[in-house]
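Below: the structure, in C-alpha cells.
Yeah, one chain of the complex is gone here, protein chain that is, but the others are all in their spots.
Order of writing sets the labels: A and B. Residues in every chain begin at 1.
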Amino acid sequence: MRTNLETLSLQTEEKQQLINITAQVKEVVTGSGMKNGFVGLFSQHTTAALVVSEFQNALLDDIRAFLSRIVEDEMPYKHNSPEFSDCDRRNATSHLRSLLFNNSVVLPVCAGELVLGRFQSVILAEMDGPRERKLKVQFLGE
Amino acid sequence: MRTNLETLSLQTEEKQQLINITAQVKEVVTGSGMKNGFVGLFSQHTTAALVVSEFQNALLDDIRAFLSRIVEDEMPYKHNSPEFSDCDRRNATSHLRSLLFNNSVVLPVCAGELVLGRFQSVILAEMDGPRERKLKVQFLGE
Partner (left out) sequence: MRTNLETLSLQTEEKQQLINITAQVKEVVTGSGMKNGFVGLFSQHTTAALVVSEFQNALLDDIRAFLSRIVEDEMPYKHNSPEFSDCDRRNATSHLRSLLFNNSVVLPVCAGELVLGRFQSVILAEMDGPRERKLKVQFLGE
C-alpha cells in the first residue's frame, strides 16, 4: 500500500488569483508511482482554497465578480478591527471567500492517471496573495 | 486492497434538478464487494455537482430559490457574452451554482453498507440539464 505524503509549493502573484494547477498535480501523481487509489490535495492555509471547475478566462472573471458581490469589501468586519482582532492583515473577505471553496480536493487515480472530466481543472483559489502557498498531497492506494 | 473504479451514468430531465441518487450509490456499493473503506463519487462535469442533504420537496424548492437569489439569472456574465467566450451554452449561472456544491462526495462504507445519517441523501445537483451525466465511483478499502 502506498501512503506517500508530499508537498507542492506555489508562488502566487495577485491578491485574488485563480490558478490552474492541473499540470502540477498530474506531475506529482506520475512521480508518486501510485497506480490506483485516491490523491488528496490539502491547502495548509485559511485564505487559499481549492476547487475543481472549468478554467476559462471569462468564467474566472464571473467567479471573481460573484465573490465580490456575495462577500462585499466594504463591511464592518470584526476580523479587520483592531478593537476585536490582533490580525493586521485585515483580510476578513479573504477568509469568507475561501470558505465558499474547499480546503481540500480528493480525486481518483486510475492506471497511474488523474481522473478528471474533459472540462475540469484543479484550481488554487488564492484569496490573499501574493504569497508562497503549500499544498500537502496525500496518496493512498497501490 | 480494493481499488475498483466504476462509472455511474444518469440521464437528467430538467435544466435545474436535484436528484436523489442514494439508491444507485447503495447498489454500486453492494456490487463492489468492498466491506470497509471509502467510496468517492466524482462528477465529471463542471455544471453538475454533488451534495449530501435532506431530500424533501419543500426544502428542495427552498434550495432552488436560494440558488436563484444568490446567483441571479439576469447579470452581464462574461461567460455568456460572445465577445469574451466561445461557449454558446451561456450557462454562467450553471457554473456558479455548481461551485456552491461540491464536485465530489466521499463517504464511509462499513460492513458492506454505505454510512449515512437518518435524514441524509446523496444528491446530484444538475445545474444545466437535461443531459447524460457520468459519475466516477472510486472504492478504496478491503
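Simple rule for what comes next: a contact is a pair of C-beta atoms (placed from the backbone, for glycine too) under 8 Å apart; a residue touches a chain by one contact, two chains touch by 3 or more.
Note that the structure is a prediction, hence the values are computed from the model and not measured.
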*Pick from A:V52, A:A92, A:V109 or A:I123: which residue touches the chain that isn't shown?*
A:A92
*Could I get the residues of chain B that touch the absent chain, sorted low to high?*
1, 36-38, 51-54, 56-59, 61-63, 66, 70, 100-102, 105-108, 110, 115-120, 140-142
_On chain A, where is the contact patch with the chain that was removed from view?_
1, 3, 5, 38, 40, 42-46, 70-71, 77-79, 81, 84-85, 87, 92, 95-96, 98-100, 102-104, 106, 134, 136, 138, 140
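Convention: only the chains that are shown with their structure count from here on.
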*Specify the angle of rotation obtained when superposing chain A on chain B by their C-alpha atoms, rounded to a multiple of 5 degrees.*
120
*Quick one: report the Å distance separating chain A from chain B, using the average Cα coordinate of each chain.*
20
